[in-house]
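Read the structure below first, then the notes.
Of the protein chains in this complex, all but one are displayed in their positions.
Right after this comes subunit A.
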Amino acid sequence: MITPPTSPSPAPRPAPPGRRQFLAGTGAVGAAALLSGCVTSGSTAKSESGGDVTLQSNLSSPQAKKAMEKVVEGFGKEGGAKAKLNTVASETFRTQLPTYLTSANPPDLYTWYPGSVAESYAAKDLLLDVSDIWTGPELTGYPDALSKLCTSAAGKKVFVPTTYYWWGVFYRKSNFAKWGVEEPKTWDEFLDLCDTLKGKGIAPIGLGAGGNTPWVASSWFDYLNIRINGAAYHRELLAGKHRFDDPEVRKVFDRWGEALPYFDPNGTALPFQDATTALLQGRTGMMLIGTFFADSAPKGQLEDIDFFRFPVIDPEVPVAEEAPTDGYFASARTSRKAGVKELMRYLATAEAQEIYLKNSSGTALPTHPDAKDSGTALVKKGRALIEGAAELTQYFNRDSSDALQPPADAALTRFLAKPKEIGSILTTWQRESQKIWGR
């Protein structure tokens, strides 16, 4: 039986409606008290209190976790407030996030995403207004695009970005040299390349949408859509302003159908970590993926890895790239506002971002203009890719919502298995998404 997340702190908030009270009543007080063991009264929720700032992190891969520990250590040396890191498995973190944010005694600060994901919480007054720290020296040099991305519809800054990364079609330089092939620029060149690789007995396109990472398939939908219909249409589609069964979306799948024979038949059976291994071992030729895949690659092999921009399909459509931004937002109900803001300010500094990049796989880019990235040829090329893009998108779930990801996963997995059923797949996708938009 599903139980609601522990509900809001009573005192400083307006009296909740009757039914909510019914749910909140015993459940909120009791569950929060029993689970956290530290609820004394609702009124403490918004008043300032001492103790370490709790930083809830979903960065649970070994390298990222270690890097986060170093960042928190660096903050501790500043001599001000102290922080405590709670690393939670990514999937658990995602499903628990609404519970964290609505609980009476929430963790203070969270790793998460800006844009529409943050907006969905900001619109419900669950995020701390951090507009004041955006006027401080740490954040004033940040580009306008990032500033806009971190601003809620109500005009408040609710997010502090720290890193971003790019998606591209990755391959091994030594393998491309061995096979005598080169990076393609256009869709036709890309299909020719696939044909050549297939002729050599290699699965041209690795995917990694199996196991627990079916969402990886969305990258193909995103890129084809922004190359065919443009970034503006893509964003509107994901915001519910167009339908998934529109002819424009159908065009995306027509193009995808051209590349489908070149996909690794195990593409929906292997998670992206295993698909990375297949790429490194030369069983697949290329893979559309974000730089986070580097966490699954031995560091020694990163020098042999390169990527190219997702091929242009319609030269008249401005070239957009997927460049998801990561960072932090804080709970509006934190009892340690000053400490939280101090930590957010620190995280926005070049120093903190460099500590993170130095200790992680180092394939992300810092958001602070003065922060040095890892300086590898791969990262330089990635930076150039993003800087040369006419527009940037985040990723399917970040531009829409986490709730829309499961219907997309189902639709795309079905398409990969039975492309001829695309008509009914799109109808179902629209119907399922409508239930979420319709709320």
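FYI, a contact is a pair of C-beta atoms (placed from the backbone, for glycine too) under 8 Å apart; a residue touches a chain by one contact, two chains touch by 3 or more; residues count from 1.
Operating definition for what follows: contacts and distances are computed from a predicted model.
With the options "ABC transporter permease", "Acyl carrier protein", "Oxidoreductase" or "Cytochrome c oxidase subunit 1" in hand, the undepicted chain maps to the protein name "ABC transporter permease" (source: UniProt). When the whole complex is considered, the residue among A:Gly76, A:Pro98, A:Gly282 or A:Pro419 that touches the unshown chain is A:Pro98.
Screening A:Asn105, A:Ser218, A:Thr268 or A:Gln430 for touch with the missing chain picks out A:Thr268. Screening A:Ala259, A:Val312, A:Ile386 or A:Ala410 against the full complex identifies A:Ala410 as the residue touching the chain left out.
By the touch rule set out above, subunit A reaches the unshown chain at residues 1-5, 16-17, 19-20, 22-23, 26-27, 30, 95, 98-99, 101-102, 120-121, 124, 126, 210-212, 214, 265-266, 268-270, 274, 402-403, 405-407, 409-410, 413-414, 417-418, 428, 435-436, 439.
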